[in-house]
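There's a structure below that I have some questions on.
Removed: one protein chain of the complex. Kept in place: all other protein chains.
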C-alpha cells in the first residue's frame, strides 16, 4: 500500500465532510442515514423528534399505531366510566358482564369519534364531564392525525432508485467508476445534481488506521431533466484517489463512496434530496464490462420505455 | 443538409439535458411532461406516487372519486352489517327488502360521517364493534381528504399561459424566434427566468438519426415583475443553431424547442416552474411578420389592460 | 428638461423590469400589487385563482363568507327536504309554517355539522339519501375550511411597515434619497435584501412620453438581522438618475421608486418578500432635513425600544 499512501498524500483530502476520521463501521447506510447513535441525554425520549419519527414510519406501522391508540384510548375511558359507576350511563345492556363492558366501550368510542348515537348517553356530573373531555380529546386526536397524514404524504421525496452496485469499467483508455439511478414514480425531477465523495481507510504517520475523505469528480454533475436513467461517471485518472488501484486493492481496502443527489420536484416546487453509499467492504463496488441499456423505444416509436428492473443489469468480464 | 451538419458540428451541443439522443417521438409534451413511460416494476402500482396522482387529477375527477369512494364504503359496510345480522341494528324499517337495505346503508353513512342521529343504532358486540371501526375509518378518511384538499389548492403553480405557437420573424437585420407568455390569474410572479433549449435531429457519422441539444440564447432571460406579457426573443445569428435555416428546412427537419420558466410567487413565497415545448413536426414554429400587441391603456389612462385572448394573435407575411 | 434628457441618455436604463415603457398610471400600488387588469378570458372566473383570492381576503370578509355559505347551504338543503316532503322527517314541529321551516332548517344544520341529535331524523329513501349526501358535503366543506384556515395563517408574510414617504436629505456633501422600514410583529427576519428601481417619464426621440427604468444603488443593500428599523440610503451622485434634480423637477416630473425587500423568516424558515412604491406624482417623495430616530434604550439600559409610530417622523427644512 506504499504506492497508495504516497499518492493519497499529495491529493487534497477533505476535512469538511462532518464525518470523523476515526469513526467505526460504515459511515452511511445504504438508505442514506448516517451510522451514528446518540447517547447521554438525561431523558432518552429527547433523542427523538416524534414528528420525524411519525413521518419515517412505514405506512402499515403508522396505521397500526393509530388503530392501537384508538382501542387503548377507548379501553382507558371505558375503565374510567366504570370507576365513575355505569349507573351514570343510560341504555347500557347489563345482562352479562361482557355485554356491560362492551356497551361501555362502545359508548366511549361513540363519544371519542363524536358519532353520539344517543342510545347510550351520560347522566350526572362526572360521567358527562368525562364524556365532554373525551369528545374534546377525540377531536384533537383526529386533528393531530390529519396533520400527520398530510405531513406524511406531502413530505418531499425524490423517489429515485439507485443501482445496488457501482461498477468499475473500462472507459476512454482508462477506467471509470459508474453507478446509475432512475426516477420510479410519476413525479418530475429537474435540475438534478450529484455530489460524489469517498472515504479511504489508510494508516497515518503513527500507523493508526484513519479514514481520509476525497471528492470524486464526475463527467457531468448536473442534468436538466431526470426523466430517464442517469449514469454518473467518475473517470479514474491521475487526479482520482482510485488511480492504479486493482481489484485486489479494492477487496482488501475499506473504500466507501457517498452519493448525494439533489433535484427539484416540479409538482411540489420543492428541492428533494436522496443519498446512498457503495462500500467495497460490503462488495458493492464491482469490476465489470459495462451497465446494460435500460431504456428502449416503444413499439410505435412514439415514446421511450424505461425498464426499471434492469437498473442493476451489467455485463461481467468474460472469463 | 450538409451545410446544417457542418455548422451544427462546430456549435457546442449539450449532453446534460437528461434526454436520450436516440429517444423516440416528442421529448416534452405541450403541457410540459416528458414523453417517457416507466416499465419493469414487479408491482405496477409502484410506478405511481398516489399523492402526486391525486394532486394531478382534474377537480371533477377528484370530487367524483371522493363521492364514489364514499358510496362504495357505505355499500361495503352495509353488506358487513347484513352479514352480522340486521337484528343487531335497532330502528330498521324491515317492511320491504329495499327499505331494509337502504336503512342499513343510511345507518352506515350516519356512522361513517359521525352524524349518528341514533334513530338506527347498533346493539350487541359485532354490530357495535363494526360501527366503532367504521366511525374511526370515516374520520381518518376525512382527515386524508382534508390533507388532499389542502395539498391540491396549496400546490404551487405558475398560472402562465404560453402562446401555442412560436414565430420566426424579421429582427434587427436578421431574424429571431419568439414566443410569449402571460400570467392569467391573480397571483404575482417576480424574478421570472427563462431557459431555452432545442433538440435537432441530425444524422451522425454512421448515418443514424440522433438528436443533438443546443442552448438557445435569449435577449433578456430574466425579468423583475411578470405582470404583463413577456415575449422571449432568441436572435438567430451565427451562434444560433437555426442560422440560415429556411422555412423548408424547418418543415422537413425535426426541431423541438423546450421553454422552461421559473419564477417566484409572492403570495406563497414559493418558486414556481412551468414548461412547454414547440415542435416543428407539429407545426408549432411559424414564419410570420410579428406578434400583435396584447395590452393597452384603460380608458382613463390609469391602468394597463392585458388582453389574454390575443396571446396567439400574429401578423402573417403578406402574400 | 434638456439637461435631464442628455444625462439620462448616458445612464444605462433597464429593459428587464417587466413593466411597459408606455404603461398608464402608477406602476405599483402602495401595497405592492401591480397596476394591471387582465381581460379577454372567455370565462371571467378563470382570471382568479380562488385559493389566492381566499388567502388575500381580510379576516372579517373571510369569516363572513364562511357564515354566509353555511346559512345558504342550510337554506338550500331545507328547501330540498321540503321538496321531498317533510313527512319524511320525524320529530318536526308542524304547529306553524315558521316552526316547520326552522325545524327543517335546524335538521339540515344538525346534519351538515354532523351533530345529529336525532330529535329530528330522516325516514325513507329520499330524505335519508339527501341527509347522507349533506353530511358528506358538510364534512368536505369543513375539510376545505381547515385547509383555508391553515393556508391563511401559515402564509409567509414579512410584516414590515414602510415609511409612507421617502425623503431627499443632505448627505455627505451631496444629497441622498432615504426611506425606512421596521418589522412590527414578533417574527424574526434575517438576511434582508433591498432592490431599488425607479421609473422616470421622459420624452423619446419622437417626443412621446415613455418611462425609462433605472437601478438605484444603495449604500448597504443587505443586512444580517432586521430587528430594528432599517433606513435604506440611495446617495444622489453622478451615477444616480436623480443627480442635480431640484424640488421643482420632482414636482413636475413623474418619478416612481420601487422598493423590493426579501428576507428570511426564521420562525417558518421561509423567504418572505414585500414591496412598496414612492411616487412623486402622489407627493410621496419629500425634500427634508432628516428622519428622526425611532429607537431608544429602555429605562434600565437592558433593552432597545423600537417606536413604530415614529416611522414617518422627519425634520423638515427650517424656513
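To keep things simple, chains are lettered A, B and C as they appear, and every chain counts its residues starting from 1.
We take it that a contact is a pair of C-beta atoms (placed from the backbone, for glycine too) under 8 Å apart; a residue touches a chain by one contact, two chains touch by 3 or more.
The shown structure was predicted, so the numbers you read here are calculated from the model rather than taken from an experiment.
**Q** Which of C:44, C:85, C:170 or C:297 sits in contact with the chain that's absent?
**A** Of the candidates C:44, C:85, C:170 or C:297, C:297 is in touch with the missing chain.
**Q** Would you indicate which residue among A:111, A:187, A:224 or A:240 is in contact with the undisplayed chain?
**A** Within the whole complex, the residue contacting the unshown chain is A:111.
**Q** Of the residues listed, C:48, C:159, C:243 or C:287, which one is in contact with the missing chain?
**A** C:159
**Q** Suppose we count only contacts with the excluded chain; which residues of chain A make the list?
**A** Looking at chain A, the ones touching the missing chain are residues 15-20, 22-25, 32-42, 46-53, 55-56, 90, 110-111, 114-118, 121-125, 128-129, 131-132, 135-136, 138-140, 143-144, 146-147, 150-151, 155-156, 197, 260, 270-273, 275.
**Q** Name every residue on chain C in touch with the hidden partner chain.
**A** Its contact residues with the unshown chain are 66-67, 70, 74, 93, 98-99, 102-103, 105-106, 109-110, 113-119, 142, 145-146, 149-150, 153-154, 157, 159, 183-188, 190, 192, 220, 222-228, 230, 264, 266-269, 295, 297-298, 301-310.
**Q** Quickly run down the residues of chain B that touch the omitted chain.
**A** Touching the missing chain: residues 114, 116-118, 146.
To be clear about the criterion, only the chains that are shown with their structure count from here on.
**Q** Validating interface symmetry: for the copies chain B and chain C, is the fraction of residue numbers used by both over half? Same or different.
**A** Mostly different residues form this interface, as fewer than half of the numbers used are common to both chains.
**Q** Round to the nearest whole Å and give the separation of the Cα centres of chain B and chain C.
**A** From the centre of chain B to the centre of chain C is 28 Å.
**Q** Would you mind listing the residues of chain B that make contact with two or more other chains?
**A** 110, 114-118, 146, 150
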